[in-house]
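For this view, one protein chain was removed and the others were kept in their places.
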């Protein structure tokens, strides 16, 4: 139950981030829906592809499709309702989406007996793959590659689940709170991984 | 038979649209072929992937490969033959490609028993997926996201086929004429779906 709620929050958060990018690019209503859908569901599709689950399993998420559709429609009709709050709450929602999708992806990979490296990759892809497709379709540089620590937290979740350190619902909830907290701290304190210029 | 002819027209139209983009970007002969092939066959590949048909079914379309190859070779050697006509006739050919690919994609999805939502997605992907890959590879913003109504007509075809409202060859032909007409009207009268700026 808790899980379903988190999944819904993550889906809505990711769908809305697609809606915002579509509006910034002045795409039409159809573009808004498409960018919202690929952001919310694209990560799971890439993950399924790479860990060997049929991508068509996507079509079994009918309820989430409907929820995302309603959220995007309201967001498009009444942008003033939420745009200002987004600046404030969007990062938190996105962090919840990142964490819940990453944990869910890692569980998926671990359940079908793949090694730890696949659990890490599945967590990273499920958590960030949708945003990656969104940015490629909008012809932007993928945000996840150069933000305050982002994909690394998804991979940490994958590592912990993949090594079997956590394997119960209460454990997953704690892990989710940990990942969300780490992500929010990264944003607040501008934590960045080391980087290097080529021309140093 | 009619169907095969439409499929050939659609394939050539899409291949030539890839050739034009490749020439605009000054890609070499190989780039011309590659961009033409991904535009003509990429939509079907993505659709197969997402509805669970092996992507490798692609390789059974040998005749269409040869036709596309010949069309692209002539187009590359003798651009003056067609470039000027393209401006005039290209939109119509592209509309035929969009409509025939969309209907074909929807029939595909419906035949393997997927729900209506999958038929709509299959129609949209088959009709516009090739152009999407073309634009991503050429580092452009996908045209289908912000043109006069485009992908929506493909989805309408998917909805009609997915709901079983049309399921015979004469019906498919009528649907094709309807979709091509709607698309041409959209271009002539600049029909656009509503869109919204983020800074309104």
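Labels A and B are assigned to the chains in the order they are written; within every chain, residues are numbered from 1.
Just so we're on the same page, a contact is a pair of C-beta atoms (placed from the backbone, for glycine too) under 8 Å apart; a residue touches a chain by one contact, two chains touch by 3 or more.
Being a predicted model, the structure only gives us computed values, none of them experimental.
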item: Residue among B:15, B:35 or B:145 touching the omitted chain; value: B:35
item: Touching the absent chain when the full complex is considered, from B:12, B:45 or B:125; value: B:45
item: Selected from B:5, B:55, B:112 or B:185 as touching the chain missing from the view; value: B:55
item: Contacting the left-out chain in the complete assembly, out of A:50, A:74, A:159 or A:173; value: A:50
item: Chain A residues that touch the omitted chain in the full complex; value: 49-52, 114-115, 117-118, 132, 136, 139-142, 145-146, 149, 151-152, 155, 192-198, 200
item: Chain not shown, touching residues in chain B; value: 20, 22-32, 34-35, 45, 49, 54-56, 58-59, 62, 65, 76, 79, 83, 136-139
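The rule is simple: only the chains that are shown with their structure count from here on.
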item: Geometric centre distance via CA averages, chain B-chain A, whole Å; value: 30
